[in-house]
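Below: one structure, written as structure tokens.
What you see is the complex with one protein chain gone and the rest in place.
By written order: A and B. Residues from 1 in each chain.
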Amino acid sequence: MATELGPTPVKPASGTPEVHHGPKGVGEDNRILSQGKWASWLLAPTIVALGVVIVYPIISAIVMSFQKDAGLDPVTGLFTAGGPAGIQNYVNWLGQQCAAPGGGTVACPPGTLGGQFWTATGTTFLFTVITVAFETVLGFWMAMIMARTFKGRGLVRAAVLVPWAIPTAVTAQLWLFMFDFNGIINKLFNASILWTGSEWPAKWAVIIADTWKTTPFMALLILAGLQMIPAEVYEASKVDGASAWQRFRLITLPLVKPALMVAILFRTLDALRMFDLPYILTGGANNTTTLSILVINQIRQGFNSAAALSTITFLIIFLVAFIFVRFLGANVVEQSGATGKGKK
Amino acid sequence: MTTTAASTGLRAEQDKGRKTAQNREKWASVRTYISAAVILIWCLAPAYWMVVTAFREVGFTYDTTPWPTHVTLDNFITAFDTSFGNRFGQALLNSIIIGVTVTVISLIIGVFAAYALARLNFRFKYLVLGFILGASMFPGVALITPLFQLFTNIGWMGTYQALIIPNISFVLPLTVYTLTSFFREMPWELEESARVDGCTQGQAFRKVIMPLAAPAIFTTAILAFISSWNEFLIASQLSNEATKPVTVAIASFAGAQPNQIPYTAIMAAGTIVTIPLVILVLVFQRKIVAGLTAGAVK
Partner (left out) sequence: MKTPRFLLPAATAGVLAISLTACGGGGGGGTTGGGSDAEANLDSRGPITYVQGKDNSNVVRPLIEKWNAAHPDEKVTFKEQTDQADQQHDDLVQNFQAKNADYDVASVDVVWTAEFAAKGWLQPLKDKMAVETEGMLEPTIEAGSYKGTLYAAPVSSDGGILYYRKDLVPEAPKTWAEMMEMCSIAKQNNIGCYSGQFKQYEGLTVNASEAINSAGGSVLNDEGKPNLNTPEAEEGLNNLVEAFKNGNIPAEAITYQEEESRRAFQEGKLLFLRNWPYVYNLATTEGSSQVKDVLGMAALPGKDGPGASSLGGHSAAISVYSDHKATALDFVKFLVEEEQQKFFATQGSLAPVLGALYEDQELVSKLPYLPVLKTSIENAVPRPVTPFYPAVTQAIQENAYAALKGEKPAKDALADMQKSIESAGAGS
């Protein structure tokens, strides 16, 4: 059976290259048209669902972001609509400018949300890079173990999902409880660290909690990728005398890469929007305010300015995703090419 | 393992070689068990603490004895107690209804879309992919206000669909991308050969491709279900007493006194909420294992 199926998965797309990359003759054009019709039907539900729930709010936010926030009428003490703002909201965030008492703007003093934009951006990226790196490495390792055959594998697979199955709201409370000054973590390690009371411990607390919580996501996706590599491929390579490292580098990694890239891409997008964990653990103190926390704090102070911040966050994430897809090959379509991952 | 042993046996010309191989294998399996133990500890230790706390008397919430002390069932009773208006049982049911609906619908829709993206050739493919990906980039916290206004306008506040539809949209991008990436790896020539054998394209997809894609689909189902199960932000604003899911119910757990954080009851609720998921995974994990290899051998 190894001879029958062995070569197939290594170049899985090789069976249908002509559909994607063949010369475009007249017949091919017709085929594309009819496939396009099919595709439009198949994709319509997805696009409608995303359109209603995601695109509508995005458009609404973008419209709002060009409005001034309501200001107080000094005579009546009531808020009045702010009117059009142009790009002022965006300029204020990027330049960390706040309204000055006499009109115009000044550099935001400490204690305003406006003064936190760039630190929040930095914090968000720091959290993203560290947590996604940890989660990828740990997740890969866990998946490799779980893919092996051993007694109690089912137990391990179920156990791995436990951290993820606990709702984030509970997870955050749980870690807050454990990171307490008199909590179990300080007790176990005989330490007296003020976990939520100073900058780096607070950051590590968030990173540890997030890594614990979301590694299963990575592990599961990678495991599913590993499951799709037939055992025969490994057999063949073992017969050929490949070392464990060689097998990992030359077989496992390339074959799991599509699944891995999707996992990393979505974890990155999620991490860039991290909210609950730092919000409950530290309240954003000690430089743990992420962009999402900044957004929700700003929503309480002024919607339109918050809408501008959401749009900026959206653009930042978009940029990251673009770089990802463009330069790191996280694009599921490009990998389908005949020159696919086998050579990369 | 057995096949490996057999093939090694076939190759074995010298006893020496076989012995080292067996030793290496033994060592490998020891390492596997050690690694598995490490994984178990890392994943379960905090959860263990959750369970231990869940069984502790409220007055001893902050006890740090590493094993259960002052054991009581009170917290679970508190969690399910309906006298103060906690409807935890109903909330559990709501979460299951929402989770299952979201999972089923988003998988069906997602399979359609992924099939189109992986198998069909059409213009604007990149645009569609970009659109789907772009939909998961907007900060979730900023979606609430517009959605609230939208659902208020059409009278959907507090309904199940107001909770299900946003959740579908949240899990769809991941679903589509995951499935597309797996579909790309499918040996599609099997589909071709099935069609040669007289199957229609639909039959070929159902009978040949779906079983092959089982691990991917079950994995994606679990991802979708857990994501919906964990959703809090939208539900906290759009649900009402009758439709609120467990995450919202837990957040409204209150101590007997204002300001008091009822950690023990929260942990009890967390324990209860985790159990269905673990069962789900134990049931599904066989499917995940089965999947491709089993299907391909047939």
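Points to keep in mind about this one:
Here, a residue touches a chain if its C-beta (ideal position, glycine included) is under 8 Å from a C-beta of that chain, and two chains touch if they have at least 3 such contacts.
Worth saying up front: this structure is predicted, and the values here are computed from it rather than measured.
Taking every chain of the complex into account, the chain not shown here touches A, B. Checked against the full complex, the one of A:126, A:285 or A:320 touching the unshown chain is A:285.
Screening B:25, B:57 or B:192 against the full complex identifies B:57 as the residue touching the chain left out. Although one chain is not displayed, subunit A still touches it through residues 33, 36-37, 39-41, 43-44, 47-48, 51-52, 55-56, 59-60, 63-64, 67-72, 76-82, 85, 88-89, 92, 98-103, 106, 108-114, 180-182, 192, 194-198, 282-286, 297, 299-305, 307. Although one chain is not displayed, subunit B still touches it through residues 57-60, 62-63, 70, 83-85, 122-124, 128, 131, 144-146, 148-150, 152-153, 236-237, 240-241, 248, 251-261.
Here, only the chains that are shown with their structure count from here on.
Centre to centre, using the average C-alpha position, subunit A and subunit B are separated by 16 Å. Those residues of subunit B whose C-beta lies close enough to touch subunit A in the complex are 1, 3-4, 7, 11, 29, 32-33, 35-36, 39-40, 42-44, 46-47, 49-50, 53, 62, 64, 66, 109-110, 112-113, 115-123, 125-126, 128-129, 131-143, 145-147, 149-150, 165-166, 168-170, 172-174, 176-178, 180-182, 184-189, 192, 215-216, 219, 222-223, 226, 229-230, 232-233, 246-247, 250-251, 261, 263, 266-267, 269-270, 273-274, 277-278, 281-282, 285-286, 288-289, 291-293, 296-297. The touching residues of subunit A, when paired with subunit B in their complex, are 1, 5, 8-9, 12-13, 15-16, 19-20, 31-32, 35-36, 38-40, 42-43, 45-47, 49-50, 52-58, 60-61, 141-142, 145-146, 148-150, 152-170, 173-175, 177-178, 180, 182-184, 187-188, 212, 216-217, 220-221, 223-225, 227-228, 230-231, 235, 238-239, 255, 258-259, 261-262, 265-266, 269, 272-273, 275-276, 291-292, 295-296, 299, 303, 306-307, 310, 313-314, 317-318, 321, 325, 331-333, 335-336.
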